[in-house]
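Quick one: the structure is below, questions incoming.
Taken from a larger complex, these chains appear in their original positions, while the remainder are omitted.
When the chains are written out, they are named A and B in that same order, and each has its own residue count from 1.
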């Protein structure tokens, strides 16, 4: 099994979840209120009240094939608004 | 009553709390108002401003002055972004210029209520329908900003994100803060026309609590503004100059229009403040969605780190003396 970590702007959450659902992921977890810095932008907590939103961290445990299915769509979404996606190995308990 | 009006403005609780917040950052205090508490106060203020404005509009009705004033407000929110865009294009690309310009065409509700508090402390009358002007100036500036991107931007933006008119309108009117303000205004209007007892029952929440909540929110705004300030360095002196010059310029145009419309001094100040203030709620949120090419630190840090404090602390009394000087002049 793989673990996919996605970190990106809250604003893109609905789009990414659609992509995940289309690829039939078995499930996913969303953690809001993440902040941080990427190559392009600093995202801080104080922007939250402006409606600007902060980042979300999405974790997906799934098989490699599912990742292959959605790779292009996710890259697309992230290329527009920024964000990162990494894969690592994971074994079910 | 002979104290310097700037000093008197500064010595009001909202401005003092704003300064306390800013000073806490300067002195590296760990005072912090954690998310989402600022959002609570921001939502509350928009709801209360809208609700009370709706009541006032219903009460005053559409007098002679209302329509011309609202029209002039919309006009200013269309023209300011265009002027700002032309100025900013000297230094910035289309995306950044459009985003910053839109912010200055739109308004800051908290600057507006600070001006109201200032007028109240000076015992100068103003009309409730000015909240209508506030509400009407948020969206047009966003529309102009997005149209500028649509037509002036290089033609190679990613296809999937082409900007459709529907998306532009969506961002302009259904943006959370615009929507809450507009719809609360409608609720206030409807309540005043059909359910006057509802007004009395809302009054402790939307009325009595307002000033204190404003202070609390400004405490946070002081913290946020002071945290933003250092980031302005990276924006360069052109943008820093713009963040002070543009409000003054807009205020000057605004006061001429106010005179042309024969607004009383209270309404005139509010009109001027609407012109001079810049948005840090609706516009940044809309721009981030639709113009990710623009650097958010540019349009947020200028409006929040410089223009907002400038208006709150110095701008309002300056605009007041501008109003007091120019309005009574013999007719144009």
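One rule holds in what follows: a residue touches a chain if its C-beta (ideal position, glycine included) is under 8 Å from a C-beta of that chain, and two chains touch if they have at least 3 such contacts.
These numbers come from a predicted model, not from an experiment.
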Across the entire complex, the copy numbers by shown label are A x3, B x3
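The working rule: only the chains that are shown with their structure count from here on.
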Residue positions on chain B within touch of chain A in the complex are 34-36, 38-39, 41-42, 158, 160-161, 175-177, 220, 223-224, 227, 280-282, 284-285, 288-289, 292, 295-297, 300, 304
Listed in rising order, chain A residues that touch chain B in their complex are 9, 11, 33, 41-42, 44-53, 76, 79-82
